[in-house]
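The block underneath contains the structure these notes are about, expressed in structure tokens.
All protein chains of the complex are present and in place, except for one that has been dropped.
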Amino acid sequence: MAEQQQNLASLDSSIMDRLPSYSSTLFEAKTQKQLTFETIAKHLGRSEVAVAAIFYGQARASPEDVAGLTHLLGISTESNVASQMMGFPDRGRAGPMPPVEPLIYRLYEIVQNYGYAFKAVMNEKFGDGIMSAICFNSKVEKEVDETGAAWVVITLKGKWLPFTRF
Amino acid sequence: MAEQQQNLASLDSSIMDRLPSYSSTLFEAKTQKQLTFETIAKHLGRSEVAVAAIFYGQARASPEDVAGLTHLLGISTESNVASQMMGFPDRGRAGPMPPVEPLIYRLYEIVQNYGYAFKAVMNEKFGDGIMSAICFNSKVEKEVDETGAAWVVITLKGKWLPFTRF
Amino acid sequence: MAEQQQNLASLDSSIMDRLPSYSSTLFEAKTQKQLTFETIAKHLGRSEVAVAAIFYGQARASPEDVAGLTHLLGISTESNVASQMMGFPDRGRAGPMPPVEPLIYRLYEIVQNYGYAFKAVMNEKFGDGIMSAICFNSKVEKEVDETGAAWVVITLKGKWLPFTRF
Amino acid sequence: MAEQQQNLASLDSSIMDRLPSYSSTLFEAKTQKQLTFETIAKHLGRSEVAVAAIFYGQARASPEDVAGLTHLLGISTESNVASQMMGFPDRGRAGPMPPVEPLIYRLYEIVQNYGYAFKAVMNEKFGDGIMSAICFNSKVEKEVDETGAAWVVITLKGKWLPFTRF
Amino acid sequence: MAEQQQNLASLDSSIMDRLPSYSSTLFEAKTQKQLTFETIAKHLGRSEVAVAAIFYGQARASPEDVAGLTHLLGISTESNVASQMMGFPDRGRAGPMPPVEPLIYRLYEIVQNYGYAFKAVMNEKFGDGIMSAICFNSKVEKEVDETGAAWVVITLKGKWLPFTRF
Amino acid sequence: MAEQQQNLASLDSSIMDRLPSYSSTLFEAKTQKQLTFETIAKHLGRSEVAVAAIFYGQARASPEDVAGLTHLLGISTESNVASQMMGFPDRGRAGPMPPVEPLIYRLYEIVQNYGYAFKAVMNEKFGDGIMSAICFNSKVEKEVDETGAAWVVITLKGKWLPFTRF
Amino acid sequence: MAEQQQNLASLDSSIMDRLPSYSSTLFEAKTQKQLTFETIAKHLGRSEVAVAAIFYGQARASPEDVAGLTHLLGISTESNVASQMMGFPDRGRAGPMPPVEPLIYRLYEIVQNYGYAFKAVMNEKFGDGIMSAICFNSKVEKEVDETGAAWVVITLKGKWLPFTRF
Amino acid sequence: MAEQQQNLASLDSSIMDRLPSYSSTLFEAKTQKQLTFETIAKHLGRSEVAVAAIFYGQARASPEDVAGLTHLLGISTESNVASQMMGFPDRGRAGPMPPVEPLIYRLYEIVQNYGYAFKAVMNEKFGDGIMSAICFNSKVEKEVDETGAAWVVITLKGKWLPFTRF
Amino acid sequence: MAEQQQNLASLDSSIMDRLPSYSSTLFEAKTQKQLTFETIAKHLGRSEVAVAAIFYGQARASPEDVAGLTHLLGISTESNVASQMMGFPDRGRAGPMPPVEPLIYRLYEIVQNYGYAFKAVMNEKFGDGIMSAICFNSKVEKEVDETGAAWVVITLKGKWLPFTRF
Partner (left out) sequence: MAEQQQNLASLDSSIMDRLPSYSSTLFEAKTQKQLTFETIAKHLGRSEVAVAAIFYGQARASPEDVAGLTHLLGISTESNVASQMMGFPDRGRAGPMPPVEPLIYRLYEIVQNYGYAFKAVMNEKFGDGIMSAICFNSKVEKEVDETGAAWVVITLKGKWLPFTRF
């Protein structure tokens, strides 16, 4: 159980002022109930990444999500939290860019080092356009190789949007 | 054939001074031979992303890659290009950060918006550490959904590195 | 009605300290009364964009606007809010630039990518000068194309100001 | 005719190194032929803004555009320019951001001052999502009011993309 | 009188933390007494610009200014405000640079666009040196032209300081 | 005469790449002919500041200015310079911001320190709006006080533009 | 004893808001108990650098560390501090970069001046890859040379990670 | 031998303009002679890090170093290179900060994450002062652990400088 | 006496959050006691610059300084202030860089304009190294020239540190 506790993500108090106020409420209830994002995501029928994004104020909760979350986390549906979670997120301000957190920086570094390579490959496969980050989903999976080493597999899937000719 | 020509990535002259000098040589030969990264990658037995990264000076070519590339592209193995490609890349300077190219910006935006969500999910799945961007590979795939719409699927796979306790 | 609630813009608590204090009062009353900017704009005889700008402290309210708003939103005309709204806005500090919010970033990207194109076309149509952003109005409209897809149409209309010869 | 010459947009030599090399070729030919973007756009059946964007290396030319442009401007279809124009643009690097050119700055200022207002109005009209800057078109028009004063009317039209629920 | 109220400058709550604490006290009293900077300046025998600068903590008040201001604004001379106003201002932190407020940005833009022109003209008129911004005064005046249009006339007057030869 | 030579503004070679190419031609001819901006301005019937701005590529020359300048400076009217000078300036890139040149920095510092004071005074005198930097003129004058000390007097005169109500 | 007190690191109140809230609790208890990091590190069987990193919220405490620290520092194991210390650190935000603290700046300067030298030497010794900052440990030692002068010896030890070929 | 060639550090052409001109000469000769920094350092009796720093223009060569280098690399002692290498280096401009090269970034990240920890430990061990980066030396060593994995060991050794009391 | 009061430096409330909490205590007591830094410095037998630096949290107080200051300023030696002042300062965060305060900016400008000149002169006088800013002292003196004009004379004295050869 001690081990389980350690693997529960919580909210660093020093970034709270960059997030909507319901973020702390959600994280506190999650810690209180000792729930992982995996458990919550299954309960809501959504991706773990999306659920974590809701907790950080970077994705919008639907009425069903709010109902599910308030029930699972024991938050009053009458509270402000419920209505705030259905607001339109003001995305992108959770952390500094370039990221200073080593884990997030590695993702940034991938964009920095392979950005043009991704562009060239996509342009050849799809033409002139972009991969949408809106009409988009993502998941994180764990793989263990033959030596027992763990690997992270992140899938980024976005709709291809060709530039309109006008 | 005109269509095929359009889907060949080439090098914008205005970024050449941020790349090693062999980048232009490689791209020019690629254009000359009308080769896609897919074709080149198959020839070298490597990922398209890695091959494009070599072209942009962001990955190192092995002696076998150099042999394969010079043969396929018709570059003299005696040229400086061959030896330069086996140098140690000075990575990360191909483009500005934050990216201004819309396609690359979308990848950056994913890190900006979902960075903390990725961190929280990985911490719960793996503990305290990072996904390596060095012990790492990536691929880009195309999927077409039932409506005929194209989707980009990027896979980022990196070894999990736990923080050493000291 | 649940749907209607979701489409009410509200104020993210984390940006309040960059806005005048009346912004929260206005947004709270708007949420309380379940009013859209469209409704409020019709009531005041103004553009939705202008009304939203007043709420974010980026436009000045006239005495008539204040009267209309306080009446519609149920705010005491004796309150500080009324007098503050008639102050001279200290514009431009609502969000970071470059924008990190995806919706606002797209507008920024349009300026980044098409800025010189707009300049060249305007110079040829009007001569040497600028489009005013002060003697200016704007509106947002919705169009639905033949496939049922929704399009946003933003109109930016500004007076042409030629550079004075001196 | 002197007047006509003055209203021809040309390329400032000091920004050439941020643009693809075909930009100067195109602008020089345009100056030589004394053609406005309006004339060229009509010839190609495209928007003036899009044509100017091609000249600045911010939009891709189709084979038909290349054929039309090389014919109209008297550029050899065998030249590198023709093939380069069909490459995939490396967008976004034409000018500094924040813009320092007064005309372009005014557009930036509109995003800075009205960004949140646009977001709030769009969220209420369309839900949670963004206006695409890719599946997008734009035009610039001139209006003269009853006092004889000229107004610029910029229309930005982009497809609405709702955030995917995942 | 409603009109008169509208033309009273007040202090936006969101910049208070960048100003000395007496700034709010002064602005509140000014609002309370419905006094313009013109009235206050006449009372103190100083320039309006200087008086506004005192209110924003950018200029030092002399004992006579403090006496005049506390009397006119009804502030106790025993208060901390009086002694604080005679402190040495910590100038330059009132707003961000580059300015985001459109009115202040225009002044910045004048420096950006005409900076070298001012330097060249001054060098030819005065030699090698600078115009002092310390041994300096300024005023703002209103002119109305024959068409009834209002013009702002700002005068910046600074002592010429030649570089010392050493 | 040695003294006269010293008070001729010339162009530092290290900023040439930020200016249009005709800037060097103009400055070289000016040096060659030993002409001050005062002399040139009188010849063209324009302000010294505007003439210096033309030399730095920050203002547009009219056909009459071009005729006058080429005649006075001995530049061939057939040269590219003549046509380039009638192009639309790409303003604002002559020097870095914040300025590092002490003379130009002092002007910047005035905006930094007195920006809000100017805004407050203008708002009270004119209402909600800005002083135009486009519909604008400026002059630099020399005054000598009773002690024989020289003072610079810069006049900035811009049309007042009230924010449009929409 | 006075001397001993002076050599106890404590927490500057002005950086508290960039650190997790348990940082102040730990530092206050450390000051109260007059403990050095050397003493605490010996007690926990860890490196002084790691222990100081835990205090600054830059490293994670294991359950054993928490037990040891709460016992040694007299903090209730029931307190929030205990559970917060086992959370996943949000690293990298303790101080500004570039550092302004002279001691930390010197380390930064070493990276700035010798960065490429380190890279070249490592590439020759190890091939294409990086030294991990995650699978990493560090220590600080004191040496006194023959003249009695003190020297700091910092050891940075990280696992070599070769770039994966893909 | 192919392997040996790969482990020779060379100079990326795209950073040459940030280094003194003798850098390319030295690197070219080193490549020509197939010499590692280890070999050169032994020849000169200096540290590999210092020798690499000389090649990147970040350390000064003594007359003996110049003699040794020109002899070993086959550079004429009469050449400009010899005299330039004895000039005073203009340090710190070899690469961007924050570093974008992954290997150099990891060193930067160590400073970012452990900076305050290093400071606290040094202050407790040495008092109030800094570790000198001038009266300083460094080495890079390779260790192989029991599992055969390679580790980098960087030693940073600098004189302790206490703040002067004045 | 009024004059004397005006020449007492005090602390602007808006920078307090960048300084250690004892800064306000010290400044308040200084104001209360109407003491100049000159008086305090004489009392402590230290330089005025050093004493002011202690007040701004940029220098460390010795036990004797603390005893002297608490006695002179009437601060309880039992208070937290006494122990905090003997902590290790977290230097460099008092104000923004580049400085915006005109007085501090002038010092910055001297470094900007004469930095390379200082370096060249020191290199010729001392060799390859730096002037220490740690083993360093400074004083500010007033001189009055024959015309009665006041001059500031700042002396910066630092130990010369040659780069170690390694």
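Order as written gives the chain letters A, B, C, D, E, F, G, H and I; numbering starts at 1 within each chain.
Here, a contact is a pair of C-beta atoms (placed from the backbone, for glycine too) under 8 Å apart; a residue touches a chain by one contact, two chains touch by 3 or more.
All figures in this text were calculated on a predicted structure; none of them were measured in a lab.
The undisplayed chain touches these shown chains across the complete complex, E, F, G, H, I.
The hidden chain makes contact, of the residues H:43, H:93 or H:165, with H:93.
Take subunit H: the residues that touch the chain left off the picture are 17-21, 57, 63, 83-84, 86-93, 97, 133-134. In the full complex, subunit F touches the hidden chain at residues 2, 5-6, 9-10, 12-15, 31, 96, 99-102, 105. Hidden from this view is one chain, which touches subunit E at 46-47, 49-50, 59-60, 62, 88-89, 119-120, 123, 128-130, 132, 134-138, 161-166.
Keep in mind that, in the parts below, only the chains that are shown with their structure count from here on.
Same interface as H-I, judged by over half of the contact pairs sharing residue numbers, among the pairs A-D, A-B or A-G: A-D.
The distance from the centre of subunit C to the centre of subunit D, each centre being the mean of the chain's C-alpha atoms, comes to 25 Å.
Measuring from the averaged C-alpha position of subunit D to that of subunit H gives a distance of 47 Å.
Contacts with at least two other chains are made by residues 6, 8-9, 49-50, 98-102, 105, 109, 112-113, 119-120, 123, 129-130, 132, 136, 138 of subunit H.
Touching chain pairs in this entry, ordered by label, are A-B, A-C, A-D, A-G, A-H, B-C, B-D, B-G, B-H, C-D, C-E, C-F, D-E, D-F, E-F, E-I, F-I, G-H, G-I, H-I.
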